[in-house]
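With one protein chain held back, the other chains of the complex are shown just where they sit.
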Amino acid sequence: MSGAASSGIGRPSWANLLFVLPYMLVLAVLLIAPVGLGMWLSFQDYDMLGGWAGGVGFENFTNLLNDRIFLGTVRNTVIFVVLTTPAFIVIGLFLALSLNDRTRRSSALRSIFFGASVLSVTIVTLVWRLVYLPDRGLLADTLAIVGLHGLDPVVSETYALPAIAVVTVWWIIGLPMTLFLAALQQIPAEIYEAAALDRTSRWRTLLFITLPSIRRTVVMVAVLEIILQFQLFGQALLITGGGPNNRSRPMVQFIYEAGFRDLQLGFAAAASQILFALMLLAALAQMWLGRRQDGAS
Amino acid sequence: MSGLSLKNVSKHFGMLEVIHDLSLDIADGEFAVFLGPSGCGKSTLLRMVAGLEPLSGGEIHIGGKRIDALAPGDRGVAMVFQHYALYPHMTVRQNVAFGLRNIGTKSDEIARKIAAAAGTLEIAHLLDRKPAQLSGGQRQRVAIARAIVKQPDIFLFDEPLSNLDAALRSRTRIELARLHHRLRATMVFVTHDQVEAMTMATRIVVMNQGRIEQVGAPMEIYLQPATRFVASFIGSPAMNFLAATPTGDANGRIMVRLADGTTVATAIPAAALPASGPFTLGVRAEHVLPGAGSPARVDVVERLGERTLVHALANDGSTIVYDEPGDVAPAIGDHIQLTIDPAHVHLFDAAGRAYHADRIA
Partner (left out) sequence: MAAPHAMRGYRNGFGDRVLFVAVLLLAAIWIAPIVWVVGLSFKPNDVLMRSTGGIVFPPFTLKNYADILAASSVFHWMLNSAIVAIGQTILTLLIASLAGYGFARTNFPGKRMLFVLVLAALAVPEQAIIVPLHTMFAVVDLHNTYAALIAPRLAFPFGVLLMTQYFRAISPEIEEAALLDSASRFKVFWRIVLPLSIPAQATLGIYTFLHGWNDYFWPLVSATKPEMYTLTVGLAAMQTNFAQTEGIGFLMAQAVFAGLPVMILYLFFQRYIVSAVAGAPAK
């Protein structure tokens, strides 16, 4: 897909522009214009109640970098990414390797692991808030069997963010699993047959054939998950509300609260630019890694 | 129906020149075959006639009317594609009718034309099937039917036999030749297979690297190839090529010495040849005769059934192929002697230009 538009059929004509015009208009109005407006807003003192008070240069950004709560949300977001991304890769890869065949059994198990992905964030959080209920939740009931009582992860400074991470991994493990499965199926059968004829052990097959063959996908999934998990919002807002003591508040929730609760549009827009920049960095890292891998192989 | 005329046609993709200032006239009713290796520009040329590739320069006329600026559908051409290009979601009947409907043909006339074409191509029983339910040969017939109903001035074929198995391919060759004879339509056929060219064409256009190497009737091209490229491309097995040095002339006919020391007294007029330069002698397998002559050793024996090809090594290391009828052939390693029939040799100069003996009837 990255290759620029290759030549089409027939001679160039302005009339063909009509094919792309509807989308390009939507793109211009609803995506490109907001990006531009957001950049402009981030340099303004614009409060939805107080109105526009003119440009303030980098004041919004310097305020953000001195804002303990904002810095806390950056830290929380990074911790969350660090918690979830390895889990997505390890569990996703394990499931893909275990369920990569055509048996009914594997197909049924794949359905179980993928199923939650189709639910909306609010259903998932509703289910898990019930699971996390202090006295009557599934977690409390299960821990009670082994004699642990009184754990309420939602109000724990230590466990709030990990609790959100667990929900997130449970919710969308299907994506990395499916991507790894697709990659595994691209490996030609002949390679495995050759390895079998060479009497390669199962572990060596995994280490020297399977994993190297899907190295690109592992990198892709890692960067993809980093980008996706940077956008943590609904789970935190609905499970912990960002608490306790701001210990589970992510950047997007900060943007949401600054923009839509405190109505400080300029300030919120500036925070959005920082989030955007961090995610662009991750995307660039993906492209750079992808290119490097291309060169290496 | 009418002829096709290309005038100074050229085509480049960016810096890459794929057709060089090419001119060609194909008369009404001819079966012209563009023959050449892949990448020689033959398909591009055909697609330019069809209107699927814009020209970089030159003009194309059909029946005296300039058509290179017209849309593909307005040029009076029909095309049979390499992969048939049937519309997968339409039945055979809808496939054949699509083009007629697009130009506003009346329903009863469409039905009549489809019935006629289906009869000709024996696909009447397939009309309500989808392409996926047809065999390769059947799809081929549908593609031809789709072309026929449009009654085009010119039929264009883009390697349409390359996806058929060998048996079907030779049967389809015969049917296409028969179809051409019956419709008396102008047909332009692109292929890299010299057998297709030889068997179907009334005229072959041999192309190489965006240029025409030779235009001529099949036997003319076989017997008097204009260039070394044509000589090597036409005929199976390929013509033998041996380095040759002129040693003088006898009765105005050039004499050459081969690398193994053999002297060949050719029938080629000495006056036609350039003064010097390295030459290559070309001779087809059927004009290399076993028996007395220069010594050689048998290297490989290929049995084709009705004849046998023998690859022999001359004592200078060069390979010569000759054929024997049936299964009469020496064994590998046998020492034999070979003579080159001097009446049927060709000489090629350093630029590849060919020199022939005067035409023998």
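Order of writing sets the chain letters: A and B. Residues in each chain are counted from 1.
Throughout what follows, contacts are C-beta pairs under 8 Å (C-beta built on N, C-alpha and C of every residue); 3 or more make two chains touch, one makes a residue touch a chain.
Here the structure is a predicted model, which means the values were calculated and not measured.
Within the complete assembly, A:259 is the residue of A:72, A:153, A:242 or A:259 that touches the hidden chain. Screening A:72, A:153 or A:234 against the full complex identifies A:234 as the residue touching the chain left out.
The residue from A:63, A:156 or A:178 that touches the chain not shown here is A:178.
By the touch criterion stated above, the residues of chain B touching the omitted chain are 50-52, 71-74, 77-79, 81-89, 98-99, 102-103, 146, 150.
Listed by residue number, the positions of chain A touching the unshown chain are 1-2, 4-20, 22-24, 26-27, 29-35, 37-38, 41, 91, 94-95, 97-102, 106-107, 109-123, 125-131, 133, 136-138, 141, 170, 173-175, 178-179, 181-182, 184-185, 187, 189, 192-193, 196, 202, 205, 210, 220, 224, 227-228, 231, 233-234, 237-238, 252, 255-256, 259-260, 265, 268-269, 272-273, 275-276, 279-280, 283.
Throughout what follows, only the chains that are shown with their structure count from here on.
One inter-chain figure worth recording: chain A and chain B are separated by 59 Å, centre to centre, where each centre is the mean of the chain's CA atoms.
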